[in-house]
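Reviewing the structure listed below.
Heads up, one of the protein chains got dropped from this complex, but the rest are sitting where they should.
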Amino acid sequence: MTEHEPLRLHVPEPTGRPGRHTDFSYLHVSSAGEVRRPPVDTRPVDTNDLAYVLVRVLDDDGRAVGPWVMQTDPKLLRRGLRAMMKTRIFDARMLIAQRQRKMSFYMQCLGEEAIAIAHALALEPGDMCFPTYRQQGLLLARDDVDMVEMICQLLSNERDPMKGRQLPVMYSYKRAGFFSISGNLATQFVQAVGWGMASAIKGDTRIASGWIGDGATAEADFHTALTFAHVYRAPVILNVVNNQWAISTFQAIAGGEATTFAARGVGCGIASLRVDGNDFLAVYAASQWAAGRARSNLGPTLIEWVTYRAGPHSTSDDPSKYRPADDWAHFPLGDPIARLKQHLIALGAWSEQEHEHAQKELEAQVAAAQKEAERYGTLADGHMRSAAEMFKDVYKDMPEHLRRQRRQLGV
Amino acid sequence: MTEHEPLRLHVPEPTGRPGRHTDFSYLHVSSAGEVRRPPVDTRPVDTNDLAYVLVRVLDDDGRAVGPWVMQTDPKLLRRGLRAMMKTRIFDARMLIAQRQRKMSFYMQCLGEEAIAIAHALALEPGDMCFPTYRQQGLLLARDDVDMVEMICQLLSNERDPMKGRQLPVMYSYKRAGFFSISGNLATQFVQAVGWGMASAIKGDTRIASGWIGDGATAEADFHTALTFAHVYRAPVILNVVNNQWAISTFQAIAGGEATTFAARGVGCGIASLRVDGNDFLAVYAASQWAAGRARSNLGPTLIEWVTYRAGPHSTSDDPSKYRPADDWAHFPLGDPIARLKQHLIALGAWSEQEHEHAQKELEAQVAAAQKEAERYGTLADGHMRSAAEMFKDVYKDMPEHLRRQRRQLGV
Amino acid sequence: MDIKTRTNQTSISMRKTPMTMIQALRSAMDVMLERDPNVVVYGQDVGYFGGVFRCTEGLQAKYGKSRVFDAPISEGGIVGTAVGMGAYGLRAVVEIQFADYFYPASDQIVSEAARLRYRSAGDFTAPITIRMPCGGGIYGGQTHSQSPEALFTHVCGLRTVMPSNPYDAKGLLIASIECDDPVIFLEPKRLYNGPFDGHHDKPVVPWSRHPLGEVPEGHYTVPLESAAVFRAGSELTVITYGTMVFVSEAAVLETGIDAEIIDLRSLWPLDLDTLVNSVNKTGRCVVVHEATRTSGFGAELTALVQEHCFYHLEAPIERVAGWDTPYPHAQEWAYFPGPARVATAFKRAMEA
Partner (left out) sequence: MDIKTRTNQTSISMRKTPMTMIQALRSAMDVMLERDPNVVVYGQDVGYFGGVFRCTEGLQAKYGKSRVFDAPISEGGIVGTAVGMGAYGLRAVVEIQFADYFYPASDQIVSEAARLRYRSAGDFTAPITIRMPCGGGIYGGQTHSQSPEALFTHVCGLRTVMPSNPYDAKGLLIASIECDDPVIFLEPKRLYNGPFDGHHDKPVVPWSRHPLGEVPEGHYTVPLESAAVFRAGSELTVITYGTMVFVSEAAVLETGIDAEIIDLRSLWPLDLDTLVNSVNKTGRCVVVHEATRTSGFGAELTALVQEHCFYHLEAPIERVAGWDTPYPHAQEWAYFPGPARVATAFKRAMEA
């Protein structure tokens, strides 16, 4: 069949690489206020257009515009801003602690703070999130999760609530609606759907919220979650955090080229939105819309949050090897903290002074928490949970063979 | 949060059940000729509308109408008709042979014959299909696959080319572009993409064609195949045979409710079509369109073939337990053989007499093949491949432990 | 036959009915759906139709579609949602249509269900039961015949259970559903209708004519981690489970060797004392399973026995198992480790 031209393998490339600036036009950014807001009981198939545009509320001047503007108490926004600031400070300090070898590993959410935090504020008590390792904002948005305890987890010390068994950042807070984080990508996305199904089976009113990264959408469990959520019309919000990168691979390697992650939801019969993840107001509004659907037996909503992973993947990673070092500075959706701050100042509900003051106060809070946590030891100084903990919780009751092994270890 | 109404689990139901006729309006059948035919280099995202309609060429009077009509040699159509008839006769006889316990198991493709056969005729030599157990038409459409050999496989006898190792119908014909069938659903869909990627890597011109059922699209490998096909723009046709049922479960349990399987392709950035699978001309035209895209480095195409599984799932199944017994008679897309026959007669390229004659001739051919195959034994009469075959081909060369085990068995 | 079947007290006085293994399993789910509103049952074809082996027939009609329902063909989704339901507080009893099809669920089983309690330090748990028909003998070929139990026993945090008869099937299934750990519940499909002993050319005796087919109608449990001495004997110890219990019994009858047959029932964690005591008494041991030999669960059993009974062993421990090949279709009975192969091992063990 020599009449045909030879086939070629297409391997997608990012538009920027070290030494070559990224052309972000691939993102297709809508202007603020441009995208329609459908009624909460819209048919999933009718959200198709929304999967290819970008829901944005805050314009370049920090004004809230368009159909997704909600009446939001400035108190709530200030709370959100402070939580974002706290998260960024927390991340920065923990990064230093990791460099000081006080902890073995750390993962920041720099640049993505708005997503988890505005979402957390849009949920209700009792709802359950199934997060990835980059949603510490869900915890830091709350007042009932003790930072000291979180840092003890990070330090793997004597008070680590995970008993030293998990890598740093792999929190679990059932009481705060935060499911145990897994090291295996994507598994939690299906589990979120199962939790939502359970809530529906019991005639409960609580909903689930599942989280996944752009890269991990390539995993099977992404599809599985969409299928089960759609089939059983599960009360769940399916959040895809598209921060453009999965370790060293660009979102096109995960399947983002010439389509969107939101579009996959529509194909599966799920109402879907693509939203500016660095726009606190847009995140809050879209989360509310999706929660409203879930809580009214209207089924799941998939939301692709467009953002940028401003830091390295983890403390084991060096992004300057695979992308321009100053990429974030050119990312068209900016910095979520700066944007909400600008909005609040424009509203007259915040000021530079208040900001500076809050910054200092939060820095002190985090520093104090860290200091206290370090009193219970760090991985480096060997103050950790006893090796006997290793044999517990494998089963509810310890079987004979584990007792034998524990005796063998002499603990 | 008592203000919310209690959540409910939605479990989809078919519109018909034993004793209650199916309402097929859920299918959204377009009229023949109604659906547009985009250029072969269309952008995947621009096929969105095509994923929700139904490409049809043959109208109720057997006329070919609309933009998908192709100049097709009536010889080819006659060949297609004969292959469909042969397949139906083959299935019917093998079913009887199974009831006579000559073989352990059988699976028909009754009612779905047009899909594999028209598709096979649209491919070129060297292309590779990755079928499920319901694409025997791919083999029976060809002149170079010996029916006797196929029946030897079914009988698991001394000449079974699979050496007795596989269930009946699990053929493998590399030379005929037919990949070894797996008992595990969906795996071949990804493999088809891998084969297509390999062809592209080598600068070859051959393309792959992967197959999957509506039910099996819920498996992870469906999503995986779409992702890899999209990312690498693999030269592959992704066929989803939506025959409405997966054993006892209706296609809505696989995720077909209020959406389509074709729509999943669009979401993943793959050009997609939804096509009347009982319309030979539509199948041929859509397959050609997709093959053209693949062969021109335009990437994958997903095609949802809408059809009906007229028989039981397999010889182990009794569909009257879960659906109306006469469901097929009411299926709006009719019988592919009757429809092509009507068309050919309308063209003046076929007649009732020729049909009757062909029927007899093909029956005789199949009967003769069966007779000859049975000369080499059947599973029931114990004329099968030696137990020594069991130890071969586990590895390329038999390792010591298998030699030892073979000696232990004394073969 | 001397069957040491410990059961809970309440069951003793219960009315018994003859049941096949299928009926016994259904009865277990029925009892648990009735008793515990947090129990749900789902899987491929298990809802309206009642399962391809009919184990859940009638349950949807009785308990409604929210508690017994069909699932998409996604083993990963079935187990993954069950884990999520576990986190919520339900007890999901899910069916994998054939054990051969558990692989797409293996990440959810191994990385999630098995480790959830551990990694969350008890914050979340996954008290799920995953039923899977296993084993060959029905001309099912390589994808309807596997016995993958060894893989599960390597995964800490899982319990692996395999009954050999209707009585145990029901009691173990109830115990598994009530258990707070994830349980892999393997059902030897060749035993669904009767105590198949490997003589495939003879008609199988139905359970209605076997004492272990007498099953209490209500709630009872057969405790996990307890083996049964299926047949007491003095000359050698057979450690086995599932279909091979009856195949071993046939080999005993045919060789006349007075073997003690231990039916493990719970594969892991297991009742080590019962094995060790028996082997220390007989001095000879044959391990029998249908699964592929290499790195099969027989390897662990062999290793345990040599560790704990080394000074009592008078002969090498014999392993009888499926050959190290995929389960062939036509040559099924050359593959299946039937009574003749077991008998040969008995003789080797006795003569050594």
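By letter and in written order, the chains are A, B and C; residue numbering begins at 1 in each of them.
The working rule: a residue touches a chain if its C-beta (ideal position, glycine included) is under 8 Å from a C-beta of that chain, and two chains touch if they have at least 3 such contacts.
Computed from a predicted structure; not experimentally measured.
Student: Where the complex has a chain not shown, which of B:G33, B:P74 or B:P161 is the residue touching it?
Tutor: That would be B:P161, which touches the missing chain.
Student: So which of B:F90, B:Y173 or B:Y284 would be touching the chain we can't see?
Tutor: If we include the chain that is not displayed, B:Y173 is the one touching it.
Student: Could you please point out the subunit C residues that touch the chain left off the display?
Tutor: Looking at subunit C, the ones touching the missing chain are residues 100, 103-104, 106-107, 110-111, 115, 118-119, 142-143, 150-151, 153-154, 156-157, 268, 292, 294-300, 302-303, 306-307, 310, 313, 315-317, 319, 324-326, 352.
Student: If the hidden chain were put back, which residues of subunit B would touch it?
Tutor: So the residues of subunit B touching the unseen chain are 128, 130, 161-163, 165-166, 170, 172-174, 179-180, 182-184, 187, 190-202, 208, 220-221, 224-225, 227-228, 231, 393-396, 399-401.
Student: What does the interface between subunit A and the hidden chain look like in terms of residue numbers?
Tutor: 8-9, 11, 17, 104-105, 156, 160, 164-167, 170, 182-185, 215-216, 218-221, 246-249, 253-255, 316, 321-322, 379, 384-387, 389-391, 394, 401-402, 405, 409, 411
To be clear about the criterion, only the chains that are shown with their structure count from here on.
Student: Mind pulling the residue numbers of subunit A that touch at least two other chains?
Tutor: Each of 197, 199-202, 220-221, 224, 227, 231 in subunit A touches at least two other chains.
Student: At which residue positions does subunit C touch at least two other chains?
Tutor: Within subunit C, the residues that touch at least two other chains are 66, 71-72, 74, 76-77, 104.
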